[in-house]
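Left out: one protein chain. Kept in place: all the others.
The first chain written gets the first letter, and so on, giving A, B and C; residue counts start at 1 in each chain.
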């Protein structure tokens, strides 16, 4: 029987729920070396946390994530907060000797991302990873394997598109439209996924960027709970062109304004011996 | 009954045949103001021209295209030569007072294209057009009409891809791989079509280019009729990003190395009120 | 140079035009043993025939198809009349020693079809064929070849569907809805094609029928040129199940009421070693 690992979850909204679900399900379907125990969930609202903990089976909850550093039972901290709140708890928990898993994109600024990288390097015993969940999608893993086995040969083209459509003019000024909280718009939210997938599937790195365009189609949005409008400070769409380390060319397109696509994450890889298409 | 217009065709290879077919068929399916008469075909090889003229029903043929300028019967000259041979006959025939239709891309160099444009402007009575045939594809014409009728609204995204796969390492060094004759590779051959389609369907112009990448994947090819290799001097693939005059963003990708696509010309247009997809 | 064969076309409507087009184009794209000469078109309306002959390049026209039997120039008679008028001219022309090509379905009644077959057998020098045009569609020919080469192995399943949608309640009582003229509805019009394709692609015969259903969804239609309604006497849809000679099972579905499909002719073949899908 696998040994338990006690998990502290920071964040209990969209991604908090998604990770709680993953923690509930993983031992049902995979043979694990460590069995996750839903130990504690941290967030801002004690009442909501109590309901969350009961529903998902966490033993306890707290509004002080800082205390997790001193909880000796905690083995793994899973960070599911908005992008600008990734760095502080991740670094603190690494310094406290915990393993850390963090939601993507790693951070809202390059500076914060670099600080996190440095903290991870310093915490030699800690394991870290970023939640690029599509790597665990069986079709993506199979594509990765096919490339690794040489079935595709030299990669000529990668075309990656991540298309959503919830960002129309009726959508209010959520935190996802504020640069301070989100860092960027479709770029960090969606391009982050397909850049990671392209690297994972090809096994190559991006070595050059040949141009990019960011666009904010909807410049003002209603501030939630008011009738006033505020400025959207992030991109609605970002496209860019790149070269891969093996000499291929790649294009990336991420957008929140591409009806009728609701969550169309697609990657096409065209190679010398074979081509692959992933369409989620 | 429509009046006749006598056509002189310059070029009798791939595009010469395609245009001869068009001239044979057009009056069977459309009500025309002028009925084309297959009058004369011009080219380099008299024997081949004789066979071509007989097969396609041209009255005569010549190896001296220059003579067409003095043939008073000729109303329309149709230029189907390689890209570097578009400018000279087109300009000469405009100066001789003929209408001129020219294959795409307009020319192999910007200088030649500008000279052709100037000649067309000067020849006030002449009608000219470039053979962007996809405009006449019913689905593309319908897309154009939908946008014009306002069904798409503001255009957010255009994604245009033209994918072929005949340019692998086994393909010899044809004129299409020589910059002198072709001007460019996939760019003039394929991007020319999708740039025209994007402009035609949206009714907008490209106002900015945000980056581009050209790549020659196969750098050397066998010289036809020899065992030696020569250098390919054109691109195998070109991708670029652009802004449209209405504020949308567009991406273009043309490639001769995208197996298994043989002639996949596709345009996706995503708008505020509706989206369109053309997939030839 | 190939020898000429003079063609007499009987019928100048939908199929008459389609065949005139084929006769105009075939020598442009195929190397032929005999080159078709558009000699004469026969029909009911002299004025319309004159225009048809001029547009498509037939030398002459006649309202008396019977006379074609005595025209020694005529080598091939091509029958493009409504289904109930296939047998009489086909048999007469076979008896006159002409080759005969006839539109599908062969006839409107089993009795007429058998008489035609007998006449063809008796006319030992005549070549005959029925215009199952999908056999000449390159993808169908390739499917046929793949099966013949053994790439599919034992055939388990054939699923053939031919879906149109022009038969809604607004469509008037054309001859195609009258049993006397048409013989049947979707069955003869559409199932005829897919039954032929299934036989052609698999190389097998239908050896058993396990059930069938015919349905007339729209029972009354407006009589053209009147405000009165008349009874539709043919099926709008026919489905049936069959066994093939190699032990596989096959399903056929033909319908004129399957919006949004306008002309969706599809055949799926599932075999022991491979499967094929044709989607026109």
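Following the convention adopted for this analysis, a contact is a pair of C-beta atoms (placed from the backbone, for glycine too) under 8 Å apart; a residue touches a chain by one contact, two chains touch by 3 or more.
Being a predicted model, the structure only gives us computed values, none of them experimental.
K.L.:
For the unseen chain, which displayed partners does it touch in the full complex?
P.N.:
So, taking every chain into account, the missing one touches A, C.
K.L.:
Have a look at C:110, C:142 or C:212 and name the one touching the chain we're not showing.
P.N.:
Of all options in C:110, C:142 or C:212, contact with the hidden chain holds for C:212.
K.L.:
Give the residue, chosen from C:23, C:93, C:143 or C:239, that touches the chain omitted from the document.
P.N.:
Only one listed residue reaches the unshown chain, and that is C:239.
K.L.:
I'm checking contacts with the chain that's been left out. Which of C:42, C:198 or C:257 qualifies?
P.N.:
C:257
K.L.:
If the missing chain were put back, which residues of chain A would it touch?
P.N.:
20-21, 24-25, 27-28, 55-56
K.L.:
Footprint of the hidden chain on chain C, which residues?
P.N.:
Residues 154, 156-157, 159, 161, 163, 168, 209-213, 215, 217, 237, 239-241, 243, 247-249, 251, 253, 255, 257-260, 270, 272, 274-275 of chain C touch the chain that is not shown.
Basically, only the chains that are shown with their structure count from here on.
K.L.:
Going by average Cα coordinates, which chain is farthest removed from chain B?
P.N.:
Measuring from the centre of chain B, the most distant chain centre belongs to A.
K.L.:
Suppose each chain is reduced to the average of its Cα coordinates; what separation in Å results between chain A and chain B?
P.N.:
45
K.L.:
What whole-Å value do you get for the distance between chain A and chain C if each is reduced to the mean of its CA atoms?
P.N.:
Their C-alpha centroids are separated by 58 Å.
K.L.:
How many Å are there between the centre of chain B and the centre of chain C, using C-alpha atoms for each centre?
P.N.:
A distance of 37 Å separates the two centres.
K.L.:
Give me the residues of chain A that touch two or more other chains.
P.N.:
In chain A, no residue touches at least two other chains, as defined above.
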